[in-house]
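Left out: one protein chain. Kept in place: all the others.
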Amino acid sequence: MNLSAYNYKTYITVRFADLNAFGIVNNNVYLTYFEIAHTGYWKQLTSWSSKTKGIMIGKAEIKYVKPIYLNDEVYAYVRTARVGNCSFDVEYILTLKKPEGEIICTTGKTTCVFFDYEENRPAMIPEAHRERMIAFEALEVE
Amino acid sequence: MNLSAYNYKTYITVRFADLNAFGIVNNNVYLTYFEIAHTGYWKQLTSWSSKTKGIMIGKAEIKYVKPIYLNDEVYAYVRTARVGNCSFDVEYILTLKKPEGEIICTTGKTTCVFFDYEENRPAMIPEAHRERMIAFEALEVE
Amino acid sequence: MNLSAYNYKTYITVRFADLNAFGIVNNNVYLTYFEIAHTGYWKQLTSWSSKTKGIMIGKAEIKYVKPIYLNDEVYAYVRTARVGNCSFDVEYILTLKKPEGEIICTTGKTTCVFFDYEENRPAMIPEAHRERMIAFEALEVE
Partner (left out) sequence: MNLSAYNYKTYITVRFADLNAFGIVNNNVYLTYFEIAHTGYWKQLTSWSSKTKGIMIGKAEIKYVKPIYLNDEVYAYVRTARVGNCSFDVEYILTLKKPEGEIICTTGKTTCVFFDYEENRPAMIPEAHRERMIAFEALEVE
């Protein structure tokens, strides 16, 4: 869990509507936080814009370490950990900024498939985007 | 608030994720309940299916009378109260089924515009649908 | 619709999860945007913190003028337009920042009731908070 391995970080605004009856952010909302972070990351890297192709999540994993409260200052770290031809893995860390420093509250991973919604099947990641992901993360190509 | 003036009624499943930190259904979710009810109503009346035209809400009003809890049995009543050429008004009542009978917990109204998302402007309500709405509600035409 | 009549303004982050199948922010989410804005406004004015008393919305009205898209820059303006003993009215404007200037995309109003969740009934607005609302908005007292 090395935050310095992440090149992208964004602030997450906790909404009152994200809370559940226990006064903490509900479980399902964490995937939304990952999505907010990855949308920002993806936009910065690729300026992607398409109505027919996009990212479909094949698998998601979330480890809940600490609960999130309404007034928490939440940051999301995102990185692409692997890039294939049609798919890639994304890793996430959510942190809480506390007086004593930044503490990890959640970690997660999604396996993403580049998807053609018109053809209804996986598609090759456009080469230009693939190269930017690899360069940005200094990844070794498979 | 005459429930017998409504010809369509549907059951609403309260989700744990609908609750807020006070343990009651959050305000924004009521419009979702109206939407669930109107989607069912509209489907029964018109079997509408289009990716480019649909209903856009121009105005919404909600009166919150009683809070809704997780285990409440919620029913939504829907009716079209007015049909114009490009727009129509929909009224809603949410009730809670209690041992002593059905009590009103919310009332609402939306002004709906039939909208062409490709042209980005209001469109005439297809005549067949307009007629079904008028017949179903026994409305007087404007 | 005079933006200069508003003393509080905040930025709203549009989430991908806020969009509906037409690619625009879904109707129910607007109340969440109002809530985000009012939560910030209320926090600034009153540093309110209680698990047993809070704001309950009695009535909400929303006028949808322009749709909101994912990449829109959205601002929310909030003001208290009336303060009573147990209730107050809040008005909202959502704007979109465009190259040609700021355009109004939504207006809204909520009638809020200060509520005691333990007693399950309306409560007097604490005098200190009431005074700050009146001073901040330069309201005439009823």
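Lettered A, B and C in written order, each chain numbered from 1.
In this text, a contact is a pair of C-beta atoms (placed from the backbone, for glycine too) under 8 Å apart; a residue touches a chain by one contact, two chains touch by 3 or more.
No experiment lies behind these values; they were computed from the predicted model shown.
Touch, as defined at the top, links the missing chain to these shown chains in the whole complex: A, B, C.
Looking at chain A, the residues touching the absent chain are 22, 27-32, 35, 54, 56-64, 67, 117. Touching residues on chain C toward the chain that is not drawn are 16-17, 19-23, 26, 28, 70. Take chain B: the residues that touch the chain left off the picture are 13, 15-17, 23, 32, 35-36, 39, 51, 70.
The definition used in the following text is that only the chains that are shown with their structure count from here on.
Annotation, chain A versus chain C: rotation angle of 180 degrees from the Cα superposition, expressed as a multiple of 5. With centres taken as mean C-alpha coordinates, the chain found closest to the middle of all protein C-alpha atoms is C. Each chain gets a centre from the mean of its Cα atoms; the one farthest from the centre of chain B is A.
Note on chain placement: the centre of chain B and the centre of chain C lie 24 Å apart, centres being C-alpha means. Taking the mean of the C-alpha atoms as each chain's centre, chain A and chain C sit 30 Å apart. Our note on geometry: chain A versus chain B, Cα centroid distance of 35 Å, whole angstroms. Contact with two or more other chains is made by residues 22, 28 of chain B.
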